[in-house]
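A single protein chain has been omitted; all remaining protein chains appear in their positions.
Then we have chain A:
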Amino acid sequence: WPDLKDGTWSVVLLKIIKHYQEEGQGSEVVQGVLLGLVVEDRLEITNCFPFPQHTEDDADFDEVQYQMEMMRSLRHVNIDHLHVGWYQSTYYGSFVSRALLDSQFSYQHAIEESVVLIYDPIKTAQGSLSLKAYRLTPKLMEICKEKDFTPEGLKKANIGFEHMFEEVPILIKNSHLINALMWDLEDKSTVADKHELLNLSSSNHLEKSLQLLMDRVDDMSQDIVKYNTYSRNQSKQQQQKHQYVQRRQQENTQRQSRGEPPLPEEDTSKMFKPPQPPPRMDTLLIAGQINNYCQNVKEFTSQNLGKLFMAEALQGHN
């Protein structure tokens, strides 16, 4: 795997922000496609276009056709029309889901270096742009390819929730012309009068994050219970099998001593159906999601602690 770093052009950034702002206020996620090309060891994302949302009256809407047409049109104006990934907005960091995994897998299967850009609008509104790029690790790709989600399969691959996604560092690049534009904008626009980042109120955000975390932990515990019952059933079944075989052997020795033909050795596996092992992929996803939530919460608290100490210093001088 080449060590790919993202080089995102500012156009992409602004487009993503705008797309969420306009269309995503009510619903959970907005999605779109990233276009660009691979340059040496960097993946450059030069443009993007949004995907319309699925509404009820758009049953016959053809996504593929929309994509094709868009790309064809963009090619006419010399915009890079190569797919390099897709972007999605997220709500408080809850993006590790089956759907994301599947989409990213299909993208990565087709194009090796594709990434998914996760944009967190709520965190951005709090003052710091939150844009992260993720890619599936090769191990996870292997597993998805084989679709073997049983516990044995995962044990073989030795994969933990930290090894599911790898984060790709993002750099923002600008051309000279855009630089000139930035100078111009700075000149003409007013100073940002809202320093959202220095806002002290934290309880709202904390509450919501913790709520989501609790939900996930509940899911996780249910999953664990399922797995425990499964392993208990399995061991019980093993015991029963063992007992049955023993009894058979005993009977056979008895019959032999009496001179009767031994009973046929029946196929134990047909008699005792092994219980269905629960798929472990969901557990992994939930674990990954919980990990993500915890990371976010920790970041948030560290920022807030800093702010509180600054407020203390300010009060001390008054």
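Everything that follows uses one rule, which is that a residue touches a chain if its C-beta (ideal position, glycine included) is under 8 Å from a C-beta of that chain, and two chains touch if they have at least 3 such contacts; residues count from 1.
What we mean here is this: contacts and distances are computed from a predicted model.
As stated in its UniProt record, the chain not included in the shown complex is "Eukaryotic translation initiation factor 3 subunit F", which appears among "Stem cell protein", "60S ribosomal protein L9", "Eukaryotic translation initiation factor 3 subunit F" or "Signal recognition particle receptor subunit beta".
Although one chain is not drawn, its touching partners on chain A can still be listed: residues 7, 9-11, 13-15, 17-23, 46-47, 49-52, 61, 66, 69-70, 73, 76-79, 121, 124-125, 127-129, 131, 151, 154-155, 158, 160-161, 169-186, 188-189, 192, 194-198, 202-203, 206, 210, 213, 217, 220, 224, 227, 280, 283, 287, 290-291, 293-294, 297-299, 301-308, 310-312, 314-315, 318.
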